[in-house]
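Notes follow once the structure below has been shown.
A single protein chain has been omitted from the complex, and every remaining protein chain is retained in its original position.
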Amino acid sequence: MIHADNVTIAYPFAEPSVESFSAEIRTGENVLLLGPSGSGKSTLALAFQGILPRSVEAEVSGRLNVFGENPAAKSITEAASQAALLFQDPETQFCMPTVREELAFTLENLRVPADDIEVRMIEALQFTGMLPWIDARIDTLSGGMKQKIAVSCLAAVNPEVWILDEPLSQLDPVSRETVAALLGRIAADPDKTLVVIEHQLNEVMEWVSRGIILNRNGQVTADGSPGRIFYSHAALLEAEGVWLPAPAEAGKKLLRKTEITTAALPVTLREWETFAAAHPITEVLASLPQPKQGGEPSQKPPVLEVKRAASAYGKHTVFENVSFSLYPGEMTALVGANGAGKSTLARVLTGWEPLKKGTVYVNGQDIAGLKPYEIAKTFGIVFQQPEHQFLMPTVEEEIRYGMEIAGWCEEDIVQHTNELLIQFQLGHIRKNHPFRLSQGEKRRLSVAVMVTNNQSILILDEPTFGLDKRNADALFEVLEQCRRRGKAVLWLTHDMDLVYTKAARILALAERTIAYDGSVEAFFNGSMDLEKIGVRLPAVQLMRLKEGDGHA
Amino acid sequence: MANKRLNLRDIVVISFISAVLGVLYLLWVLLGQMVTGIFGPVGGGLMAGFWILAPVICAYIVQKPGAALLAELIAAGTEVMAGSVSAGAVLLLGFTQGLAAEIIFAVFFYRVFRLPVLMLAGMAGTFAAFLTQYMLYGFSQYAGSIVVFMLVTMIISGALLAGWAGKSFADALVKTGVLDRFALGRQYREGQQRNAV
Partner (left out) sequence: MLEELQTREAFLQQVHPTLKLLSLFTVFFFMIFIYDIWHPLAVLLLTVAAISFLGKVPLKLLLILLLPFALFGFSFVWLQVVFPEERGATVLFYVFHMPVALENIQTGVSLGLRAMVFASWSLLFVLTTSPVSLVMSLIQKWHMPPSIGYGMMAAYRFLPQLRKELVVIRRARQIRGMGSKPRMREWKEAGVPLMAGAVRKAERTALAMESKGFDGSRKRTRYVQMNYKKTDVWFTAGFILFITVVFLLPLS
């Protein structure tokens, strides 16, 4: 089906992004392509469909065959009907205003007879359960719905090879599960071949049968059954900063303590159950990450106080009756389903979106009475799109900027800048334009520029989206430092495993208001109706529960 | 350059840039109408160069035949789709302005995209706008002096607001790296590498 022999891909003016990639993917296989950020996964996905080098300039050497032929040599239509591609960015998948027009566009391209288009369109939407939205404007749909429409487009084409570049990113836990299950149905079909790229592996592990691991230079370092390669290449994966599924991560820890040797790490909950049964329960429980303990209540006055706040777009109420406070030195996660209003709330807090009702106090002052630039003195905000915040032509100047404005002396600026460059691993690219950095580097820079000043509240909108494990760990180390220095940190996220281990307090937004405000442990252990909030238990918590059941 | 034909990517990128500019054109029209209403067509003339930004910027970035004309047509099309209340005039002007800028680039065989050529393209664009408006709005009924004065202000505006400002904007854009895969970006990268050596 896909046959790659010594494929090397280099973009102009750059070192090769993929080096000597060789693999043979057979019909019906479900392959996970894994590697750190920038290892060339998306590049390979484009090459499998022939878009690269047909339309993306790059040097490709070696031999790449899909269905026995070089995809770049085929006609665009033929290549697209054999192998379809789901792109990394849900915002740029579509080119028409409504769902119906988008599907029609796809089918017209493939020259499906006009009379059959309607039928195939409806079938594809039924597959994802999106038929009621057939005439909706795509830009009014939530992130999860958009992703389902993207899957519908692939289903309408019905190709033999499905290439999925981070199909689950930006989805809330419930939607992740739904979309992953949809893809699982395709994976179960012996005639369909899946190549999936993901950072967060828990869901896809249910149906992935083989893993191919790329290292930072885009070379294949391991290829085989996921459980086996996670085991045999554990050290390398750790060094490369690749996320493992939670059971594998815990299994690795467990093995380190005991002398037992195995052939493979568990990758799904089911496998974890049998794996853990071979170990003493205390050891097993100790190998699982602990939820962070909520600190003792702060004695200081709150930096932020929200009282009965309500917000709406036109007639559509996003939330109402929202009240909570943030205290210095607190690490809080804001969770909720796609479209629950997390980003809106973040904007309301910073006085960006006007309040419909209620008040927000920053350091005791009503935010409605402050000018935007005065509010900015109190808030550091990291947006979903880091590029929006960059002002200067080099990384170094970008970091210096805040300190210069604050009027620091040159000596301090130089010293502090160098510290930050090292801390955020940005030293080697200090002279580059911020826009030219990789996604992970941009994210780190955007945080670095926010922690340079003495704003007392730090708000981050999905800070770990698209980051590999090493970058995410580095990021949280810095956030933790900020917290210790007395800042209140609030981050918006869909990643429950991260919430479980990094946050001390959870705010959950559901059914138009704050549905939960309290400690992490009580949130996941308690009687909270998580389904209603649109989240799931973190995998580690499920593993803990399984363990409890197993030994009971 | 081996391939001088516009490909799908060029067209889509030109569409996006021109669509953004088209929205700005619309805002500029409101401003322009106010200025024209108060100071007459001469005051408006000084603003005319802004409407030639799309062909100058896109041709400078892509450096292929047809880019200038296409850019201006799409900018005009965007104005119409976004609900411009003067759709007809906008489409006609879009065509003549884009064509005039295109002719200038063609005269230089699409090889030279230096500041003087870009300014010339801007001036050609405003000149075309002048001719079109002359026909549409009956300028023949006005005193020759004021018409000539208007022409002069429009041409100056074309050189500065379109040629010079357009170039400096594209030059700022190229530093961000998003144009690396277009002619302008490649030239910038090559220049950088030469400096580094």
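Chains here go by letter, A and B, matching the order in which they are written, and residues are numbered from 1 within each.
In this section, a contact is a pair of C-beta atoms (placed from the backbone, for glycine too) under 8 Å apart; a residue touches a chain by one contact, two chains touch by 3 or more.
Just so it is clear, the structure is predicted and the values come from calculations on it, not from any experiment.
Novice: Using the touch definition up top, pick the residue from A:K377, A:K431, A:R484 or A:K532 that touches the left-out chain.
Specialist: Considering all chains, including the one not shown, the answer is A:K377.
Novice: Which of B:A100, B:I155 or B:L179 touches the chain that is not shown?
Specialist: In the complete complex, the chain left out is touched by residue B:L179.
Novice: Out of A:T274, A:Q385 or A:Q481, which is the one that touches the chain we can't see?
Specialist: Candidates A:T274, A:Q385 or A:Q481; residue touching the omitted chain: A:Q385.
Novice: Touch as defined at the start, partner being the missing chain; which of A:F87, A:F127, A:Y231 or A:Y500 qualifies?
Specialist: Only one of A:F87, A:F127, A:Y231 or A:Y500 touches the chain omitted from view, namely A:F87.
Novice: Could you pull out which residues of chain B are in touch with the chain that's been left out?
Specialist: 8-9, 11-20, 23, 30, 33-34, 36-38, 40-41, 70, 74, 77-78, 80-90, 92, 135-138, 140-146, 169, 172-173, 176, 178-179, 181
Novice: Could I get the residues of chain A that touch the absent chain, sorted low to high?
Specialist: 46, 49, 51, 54-56, 75-77, 79-81, 84-85, 87, 89, 91-97, 101, 104-114, 117-118, 138-139, 153, 157, 350, 352, 372-374, 376-377, 379-381, 383, 385, 387-391, 401-402, 405-406, 435, 449, 453, 455
Definition applied: only the chains that are shown with their structure count from here on.
Novice: Rounded to a whole Å, what is the gap between the Cα centroids of chain A and chain B?
Specialist: Chain centres of chain A and chain B, defined by C-alpha means, are spaced 40 Å apart.
Novice: Name, in rising order, each residue of chain B that touches chain A in their complex.
Specialist: Contacts found on chain B: 7-9, 175-178, 180-181, 186, 189, 193.
Novice: Residue numbers of chain A touching chain B in their complex, please.
Specialist: So the residues of chain A touching chain B come out as 12-13, 55-57, 393, 433, 435-436.
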